[in-house]
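Right, one structure below, let's go through it.
Some chains have been omitted; the remaining ones sit where they do in the full complex.
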Amino acid sequence: AQDCPERGALDVLYCDANGDLVADTPTDPALLNDPNTLVFAYTPVEDPAVYADIWAPFIAHLEAETGKDVQFFAVQSNSAEVEAMRSGRLHIAGFSTGPTPFAVNLAGAVPFAIMGAEDGQFGYRLQVFTQAGSDIQTVADLAGKRVAHTSPTSNSGNQAPRALFPGLGVVPDQDYEVIYSGSHDQSMLGVVAGDYDAAPVASEVVDRMAERGLYDPAEVRMIWESDPFPTTSFTLAHDLDPALAETIKQAFFSFEFEGTALGDEFDGVSKFIPITYQDQWAVIREIQASNGVEYTPQGLAAE
Amino acid sequence: MTQDMTMDWARYTPAQRMKRYGAFFGVALLVTWALGSIDVIWEWVWDAPVQLADLFTRMVPPDPTNLETILWATWETINIATIATMIAVVLSLPVALISAQNTTPNVVCLWIGRFILVSSRSVNTIIWALLFVAIFGPGIIAGIIAIMFRSIGFLGKLLGEAIEEIDHAPVEALQACGASRFRVVLYGIVPQVMPAFFAISILRWDINLRESTVLGLVGAGGIGIILQGAIDTFQWQEVSMVLLTILALVIAGEVIASALRKKLL
Amino acid sequence: MLEINNLVKRYGKGAPVLKDLNLSVQGEQLMSIIGSSGAGKSTLLRCINRLVEPTSGTITLNGTEMTTLGTKDLRRARRRVGMVFQSFNLVDRLTVMENVQSGRLGYISTWAAVTRRYPAADIERAFELMERVGIAQYANKRADELSGGERQRVGVVRALMQRPEILLADEPTASLDPKTSEQIMSLLRDLANELNLPVIINIHNVTEAKEFSDRIVGMRYGRIIFDDKPAALDAAEMDEIYAGTPSQDRQDMGAVA
Amino acid sequence: MTMPTTWRKPPFIASPVLRWAFYIAVAIYLVGTIGTLPIDWERASEGLTRAGRIFSGAFPPSFARSDLMITGFMESLKIAILATVLGLLLSVPLAFMAARNIAPKPVYFVGRGLFILARSFHPVIVAIIFVKAVGFGPLAGALTLTIYSIGFVAKLLAERIEEIDFGQVEALRSVGAPYLVTMVYAIVPQIMPRLVGLGIYQLDSNLRASAVVGIVGAGGIGSTLANAFGRYDYDFALAITMVIVGAILISEAVSGKIRKNMT
């Protein structure tokens, strides 16, 4: 690692000579990894939870395309997933929006795809809801109210509002009281029950809740909606053999959602869309930067 | 009908031995079946110490910058755990009594008791939390009640087993005095299970401290939330600080428990 | 006073342990039951207050038929029967006073039982009885801190606190040294006289039995085979009482003891 | 001679000053914590109907995805069996080390220290540690739950050992039996019922330990349940809960039977 000219925010284990903000494939062939069994993990965090069996058709496709065994794990902790990739225990991973930059910088993850629609549309939106009869009309009206964020580390539930709302006229914590509700659905139910005056929540969550009749959509009113954020990023470990990495990517891009369980599960999604961390995650990095998030506190201190 | 004086002796008759081998074989089979799902990647196992070192070196030294927040959250958590444990203890006593084989009034009660205990432990914390948030609104109350409901199963079960292991003689003596069932329990059983009672309550108390992550589900703070947050943002040095705090609390719990036991044993 | 007729007790499906037993206790003060191990002495005593459920027969105590009582009446009837146990059966972790007062548990309110606010009269009586048997100074000690003899005194006081109409004692001196054991026996005899209370004692030590009893009943495997004044118990009678094994009486597998 | 007519149980704390200080401290604490809890009964009564609405989705329970449920259950069962067996194997020696009446002081402290440590590490951390060590999957799950089991089983077992009838140990010592044999003959038979009780409790506790097993990607019934919640499939969640309750009731019956036969 001594001979690394540039690594940006990456941990000392990684190097970014080409400046694309993600870890470079090691130049020393001995450091490349070509495992017999590919390990693929996915965290259902800000997306709706997914049953493991829904991924079965995709795993079969991936095994057919790469000719290797693929083990799939639906994992419930971002940190476990990041640490696993850092330790070389994980080759392909779906990281949620917020944790992706951590994965890139701490674990050398290289994002290459997200799920999207035929027309290239992707992602979810941040929506702000209040009670139907409330006098809150704009985000600026939130001043002096009780607003539910989800939890400190959530992207859409906390960091994004903190980064975006000042531009709309209110500063969280200063102009209004922030109450952590624990999760998107708790925020929403709390708004319905009148426990909170308003709450920023992820569009996917409220859609699904409405579908299940957990609240009556007539009782709430949306006052603001953000541009779409990228959803779960699909990433590869940086030290995978380049040929293998290429095969895996092709397998992703050639997968047809139509008619599979995965297609039924993710409404409006029809394929994996190629992305880069540098472009599609710029907005997230910006949000996190404005909230003072550092990706490698220990790594930086060590230098 | 004395057994003929054969000089060889075996602990078990052939039938018993078959039964034992059978049971042993059954367990072995179960374990093998379970092991079947595990494929160990040995390279990873050999490499494990390096990876563990990676994590531990990032954990030291503990980072005390947020110590004040941590201590404050700890204090809150202690309060919540204490209240929840106290109430749960009170509620679990009658359940323990009806689900212990030697104090249950009848088989129906035994199964009702067992059912209550089992439901309390098998219903997910999330479910309890959701239910009580919906009822009481987000906040500490829902958290306390969720933790409490979850503790009842644990306390009731272990207390029930302690009750099953008591000395029955004093109970009989009280029955001979013509005391009612409740008073027999009060004078004959309660004093006998006291040490176990304290040990179990304090054990649950410290489990509740650590499981205060539940509070996050209901939008209340707590040491569990701080820990979770630190893990989620990879602040491993803060994580180790929180772990040290929890360690101190668990040790304090142990000390209190063993002092109480000594006094009561 | 106590009238037992055709009492049969069979544990589970085994041979009966008490076989059609008849016994009537009238005015005697202290009556001892002797008999070898397994003769059914404990079973007999425990049938009287129904700690053991008789299989058939009747037991009448001062006009109350014990064998047919419902739960509640049984509880009331048990208060009238005091019982002292071989292994004392005190609640170790309670104080002597609490153990003693537990003899009154059938009488006082639940609240008083929980808060340990015993009626003044009960406390006074407890101190009187404890003073009488010489353990008043231990009122606040935990029961398990006492010596065997002292613990048995607590057991006796607990039974007396019930103001029983009869006192049953199942080998009350078996775990005591000879001196202490003599003290407890004379205590029981004296109390029997003072309180005019019939006392039935299961006992192994025949010498003691003879010394302290007004009447001795000898049991052999479920039957009463001797019932007379102590003086009438001679070596031949003794041999008969302690001879034989349950097997000989029961015609089932031999046991040595 | 007149007898006292009053008697008070000797208080737990002898010194009245200390005692009252203690009572007052407890009272202040209780008032300060319980007294200030914001209970809003109006909100609660409204909340009841709302809770009813949310949870009405759970009825009737849906067994439509029973395949997923069965595979999940089997997976959890495997992990639970491994974790319980391993946990018990490690807990027994640890419990012997941590029992005051048979272990020398230094060993006692080491034993206690070990399971205090096992309990202080939050399961999430233990899970992450094992994921780093052996990767995702059932192995990490079983190891995590093993640690989790030790903190609990070893502690309660050690306390049971402290309560045994010591006469049997003395008898074995008096024949000059070596240490290990003394333990096996004089103590193990005495603690067997508790060990069985704890073992079966731990088995079902490990079966339910969804949070931990979900982190290591070992799926199982716990994560299926968590997912059912995440998707608001309350009818499926209820079905899973019913299956878990059923399984545990069976294990309770088995445990009760074994324990009864032993005593």
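Letters A, B, C and D mark the chains in the order given here, with residues in each chain numbered from 1 onward.
Following the convention adopted for this analysis, contacts are C-beta pairs under 8 Å (C-beta built on N, C-alpha and C of every residue); 3 or more make two chains touch, one makes a residue touch a chain.
Being a predicted model, the structure only gives us computed values, none of them experimental.
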Protein chain stoichiometry for the whole structure, using the labels that appear: A x1, B x1, C x2, D x1
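Here is the rule we use: only the chains that are shown with their structure count from here on.
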Any chain in contact with chain C as well as chain D: B
Which two chains share the largest set of C-beta contact pairs: B-D
Of all other chains, the one whose Cα centre sits farthest from chain B: C
Chain A, residues touching no fewer than two other chains: 77, 79, 83, 86-87, 89, 189, 193, 195
Residue list for chain B, restricted to those that touch at least two other chains: 41, 44, 51, 54-55, 134, 137, 228, 231
Chain pairs that touch, as defined at the top of this document: A-B, A-D, B-C, B-D, C-D
Interface residues, chain D side, partner chain B - complex: 12, 33-34, 37-40, 43-44, 47-48, 50-51, 54-55, 75, 77-79, 81-82, 85, 112, 116-117, 119-122, 124-125, 128-129, 132-135, 137-139, 142, 152, 155-156, 159, 162-163, 193-194, 197, 201, 204-205, 208, 210-211, 225-226, 229, 237, 241, 244-245, 248-249, 252, 256, 259-260
Chain B residues touching chain D - in the complex, by the definition given at the top: 27, 30-31, 33-41, 44-45, 48, 51-52, 54-55, 79, 82-83, 101, 114-115, 118-119, 121-127, 130-131, 134-137, 139-141, 144, 157-158, 161, 164-165, 195-196, 199-200, 203, 206-207, 210, 213, 224, 227-228, 231, 239, 243, 246-247, 250-251, 254, 261, 263, 265
Chain D-touching residues of chain A, taken from the complex the two chains share: 39, 41, 44, 48-53, 71, 73-77, 79-80, 83-84, 86-87, 89-90, 185, 189, 192-193, 195, 208-209, 212-214
